[in-house]
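For reference, the structure is listed below as structure tokens.
Note that one protein chain of the assembly has been removed; the remaining protein chains are unaltered in position.
Then we have chain A:
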Amino acid sequence: MYIPADKKKSKSFEGYTLIVPAVSVGNVGQLAADLLISTMWLERCGFIYHDSILPLVGNDPYAHPEADVCKLVTACEVYESKLHQLVIIQQRAPFVKGKMSSFRRWLTSWVKENKFEKLVILSSMHAHERLDIQLQGPQFRYISTPDLEAENKERFTHDVLKWIPLEGRPSLEDPEGSLYLPGGGIAKSLFEDCSKENIPAIVVLVFCAEGDNAQDAVKLAYNLNLWMDLIDFKPKYDLDGKTIIKPASTWRVPSSWRLLFGTAVDQTLFH
């Protein structure tokens, strides 16, 4: 269930966009969500406490590395931006085997209950499953429900975005080509659930393999930002056109991304 961080403030998410990362190959969706939350300095507005997610606690992942306070983070938390009418869920622990459909059911009913305008699912796909034509060129793809597609068609095909829809795969059930997202976690089934329930939804993904997926996450977040216009990285100049009021910025990497490959090797091994 969703538990607001501050029960006294009643909140309505009507008309907001919900961004949900799927636990997918390379955890790219979750890393991209981290970048968005960290760079936009989003505030946590609530927790998701559901028996389908394994337990996890830690210290504040977005704090300064030198900070010495304890701001607890749990397995699944919700962040919001009133300015952008945006809510981002961040999931830090895997699903309990056999409980993914239970979580999807809860999520779709929560989306409908809160009257979110649209759902954006961040995901990724196994790079080794690419078709020949996907081997080269942009590694970013999207797939959206017909209503969102119609609404945004011009923007997606515009020179700035140049988004490519995910190529379908012919299967025994559907020779025309159906949605094929290996390694995408719950993205495919969640997208299908949304289509059935008439919730406008879009899956954005990159092709990748397991490893240091920070760059894949930046690619995903960058493309999403081009569409949704959330963060302005360009520097801001004064009226004279020369003095810089706000310098050019970049993605703010959270401290939880440190030590990707674990503790440094003990150098006494090599004496």
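The working rule: a contact is a pair of C-beta atoms (placed from the backbone, for glycine too) under 8 Å apart; a residue touches a chain by one contact, two chains touch by 3 or more; residues count from 1.
One rule holds for everything that comes next: contacts and distances are computed from a predicted model.
For the chain of the complex excluded from view, the name given in UniProt is "Proteasome assembly chaperone 1" [choices: "N-terminal acetyltransferase B complex subunit MDM20 homolog", "TITAN-like protein", "Proteasome assembly chaperone 1" or "Cell cycle control protein"].
For the chain missing from the display, the contacting residue among A:P138, A:P165, A:P182 or A:P235 is A:P182, taking the whole complex into account.
Annotation: of A:V96, A:L161, A:A214 or A:I231, A:V96 touches the absent chain (contact as defined above). Seen across the whole complex, the unshown chain contacts chain A at 3, 23-27, 47, 49, 51, 54-61, 63, 65, 68-72, 74-75, 92-101, 124, 126, 128, 182-186, 188-189, 209-210, 254-259, 262-268.
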